[in-house]
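Please read the structure below before turning to the comments.
A single protein chain has been omitted from the complex, and every remaining protein chain is retained in its original position.
Chain lettering (A and B) follows the sequence in which the chains are written, and residue indices restart at 1 in each chain.
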Amino acid sequence: MFDLQNWTTALHEWMLGILPEWAAILIESVLVALIIITLYAVFAIVLIYLERKICAFFQCRLGPNRVGKWGLLQVFSDVFKMLQKEIIRMRKSDRFLHDLAPYLVVTASMLTFACLPWNKGGHIIDFNIGIFFMLAVSSIGVVGILLAGLGSNSKYPMIGAMRAGAQLISYEISIGLTMLTMVALTGTMQISEIVQQQYDNGWNIIRGHIPALIAFIVYLIAGNAECNRGPFDLPEGESELTAGYHTEYSGMHFGYYYLAEYLNLFIAAGIASTIFLGGWAPLHIAGLDGFNGVMDLIPGFVWFVGKTFFVVLLLMWERWTFPRLRIDHILSLEWKYLMPISLFNLLLMALVVVLGLGININ
Amino acid sequence: MEETIQNKPVKPQAEAAAAPAKPAVVPEAVPAENLVVSTLVEPEKLHGEMLRLKNEEGMDFLELITGEDWGEEGLGCVYNLWSTTTGKRAYIKAVAKDRENPFLPTVSDLWDIANIYEREVFDFYGIRFLGHPDMRRVFLREDWVGYPMRKDDKPEEQNDLRMNNFVYADKTTQYDCDADGQVHETEHIVFSPEDYVVNIGPQHPSTHGVLHFRVALEGERIKKIDPILGYIHRGIEKLNESYTYPQTLALTDRMDYLGAMQSRHALCMAIEKAAGIEVSERVQYVRTIMDELQRIDSHILFFSCLCQDMGATTAFLYGFRDRERVLDIFEETCGGRLILNYNMIGGLAHDIHPDFQKHVKAFIPYMRKNIKEYYDIFINNVIARNRLIGVGVLSKEDVISGGCTGPTGRASGWSNDVRKHAPYATYDKVEFSEVLRTEGDSYARLLNRMDEIEQSLHIIEQLVDNIPEGTYQTKTKPIIKLPEGTYYSAVEGSRGEFGVFVESKGDKSPYRMHYRSTGLPLVAIMDKACRDELIADMMAINGTLDYVVPDIDR
Partner (left out) sequence: MKPKRPKIKSIPYEEFKDNETFEKLVEELNQNGVNVIVRKLDDLLDWGRSNSLWPLTFATSCCGIEFMAVCAARYDIARFGFEVTRNSPRQADVILVNGTITHKMAPVLRRLYDQMADPKYVVAIGGCAIAGGPFTKSYHVVQGVDKIIPVDVYVPGCPPRPESFLYGMMQLQRKVKAENFFGTTNRKEKSPLSLKEIRKQEDEIVKNQEQA
């Protein structure tokens, strides 16, 4: 299996040879930051293009095809445009909060983005309470949305922000519970460890069978709600609240929300592929050593990105099919159905673990 | 309906004052079958007379109030009444003689719809209605000077383009008259300072045009809705007064652009019947087919927009995909996609395209197949059902009192299809059923329209092969003049009864031309339908009520 750890260790040792330790770490940190920002931008562009093409496919249209071959450069031109768009300052808004909000949202999604296990040894943030950390930083985003509503001093953003607050905080419970279910199965909160286990023992969704499958489905629903995407796009609720919490944002400030929306989609899918579908762990079938060997040749990040995009596809399918829910339906879905199911599921998983009913392929 | 109108010449005022509509007295010349004979009622007795008509003669549907300016005679209104039980009509006329300070008693306590109709009359003619709780302008700006529909008013001179954004008053006035004839003003509060008022529109994706709702919210729950109209008031009725009859045709297509064929059909029919022009059988067949195609077009667009409002973007595009097929058929024959300019006085603008029948016949099975997709992707979807069933319920009494005709009224169990009750064109020759439901909620309104698409396909199917030979245009005089009198004709538009009220003084242009807007009652009932629902329901409700804003504002 391709292990990034060897490379990073080699780089680190080479740097130590020519530089003092603090300088080496500083340079490494900057490098990692650059890489993560680049990746963030690249994935945002890929996702936006993908979404526009896929939605066109669902809607018997063609989608962008004029700018560049197959419209490949479409998103770049959008980015150029967005960068030079005026940022409007409003007279009666709370300037500080209004300007702070988009950065909070982007920071939250970047921090969560950094938790994803790209490859064996390719973690950026990885420590023993990884899952816990991920949950914590991802919920900073809500603050950004609430501040956007408050700071705009406008009625639509206010209603949008209130909806977002109610919705995101509720669905975090389900997300937390499903993750807890999987933590109960793996016995660790460290993300690299979770993936390593799946490499050794098979993907969690197979290992945990019934409770894992239930958790996966609950996670897909809650994850979509957590990204504010249709059918859960109430905080934006285009046809109700014009543009919801970001009605008053223009230029790059709006661009951050736009980016964060797509990246959150990727992150939700990435987490799903990490804790359910084995992250970078290749597909192994017990007994077929030749097949497993071939699968091992495919690098881990291909596996990870591939699985993530598979989940992204599922989420987009959901988005472009269903009508929007209503706020009370959203809340009753969470509190009356998903949360009790997740709680029961956690119990089930605990039983599976205690009684040793999990399927272990090795 | 038209056939049952009491054919009697206009009587002198004094004689007609007390009596309600009486059975026909044979006149000397045979009058046009859509001639309106109205009974003049003294303003003081108007309310009592209307109450009597409503309670004793079952005239429970106030179809239309037409404000008029009769010059020396004074300002006044003509009330069209219709009985849902007996199908009889009555026309009541009331005149306020004082042009400076015209007052008439209100009937808004008898019919909900009178509320907005009377505001419209106030807006255009300045007649104040005593006892009306909300005498504000409805179409024009609150700082508008003059009353534009009065014959002596010069709106252009008094009103230049004002670019300041208007702040809407939170107060409204009620005028009452005491025993001494003194008029008192009472102030009512529309929105109090404690209300959290959100402006939905005029630029809002869900209002289907430039409609403005001021909505008071309690959390996400709607406490009150105050519709503000007139953002697309283009003064069509005033323009018509200076146009010749053929010229007036040009503007009907631009009012309800999703009922272009039907509105123009109504106007042509009103003029033809009044002028005694016979149209050929072929024209009647083609008009019927075109009306039904237009209805399909409109209902598909309704489905699309409803889906869009509720966040199902893909379903929106499915609808548009099929609508293009209808537009192709229109384009082939009429040359236009949206504004069709097809019906003419005495016939059609041109004959149908040679491939018309072939393409219509190909369209019928195509649409039948695709309508199933609508059910799969949206109508049977659990989210859509949850959001529509039981939302915005209107009872039968509500819709009759509120004058909501069309599929909206029929979803509440009110049989009001003009095609059935007063068949025109070839509707008496085809077999179809009036779609009725009793739930009265948004889902029933949606299903009703879907069923009507199927009924329309059925009607077209029966007619398309049997279009008789004949001329497509009857020869008419170069200048069309209607004999003196008042005429009313109605058709079943895509979203309700579309009526044309024409008053002629024997000139080549109408003295007064008033349209019964199909959408105005639907907007007026929004407040009732949305009370205590969530703000998200408001989108579902105004989506299913399905109005077209230029038709409301005219």
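Operating definition for what follows: contacts are C-beta pairs under 8 Å (C-beta built on N, C-alpha and C of every residue); 3 or more make two chains touch, one makes a residue touch a chain.
Treat the numbers as computed from the prediction; the structure is a model and nothing was measured.
The hidden chain makes contact, of the residues B:L251, B:V491, B:I525 or B:A540, with B:L251.
Touch with the chain that is not drawn comes from one residue among B:P43, B:G76, B:P105 or B:G230, which is B:G230.
When the missing chain is restored to the complex, the residue among A:A41, A:C60, A:A136 or A:I169 that touches it is A:C60. Seen from chain B, the chain kept out of the figure touches residues 139-141, 148, 155-156, 159, 161-167, 202-205, 209-210, 230-236, 238-239, 242, 250-251, 254, 257-258, 301, 304, 316-317, 320-321, 323-324, 327, 337-339, 549-550. What chain A contributes to its contact with the hidden chain is residues 52, 56, 59-67, 71, 73-74, 76-88, 238-239, 242-243, 246-251, 254.
Note that in this section only the chains that are shown with their structure count from here on.
Each chain gets a centre from the mean of its Cα atoms; for chain A and chain B, those two points are 51 Å apart. By the touch criterion given at the top, residues 55, 58-61, 155-156, 159, 163, 230-231, 233-234, 237-240, 242, 320-329 of chain A touch chain B in their complex. Taken in their complex, chain B has these residues touching chain A: 196, 198-199, 204-206, 217, 220, 307-315, 317-318, 321, 377-378, 381, 383-384, 386-387, 534-539.
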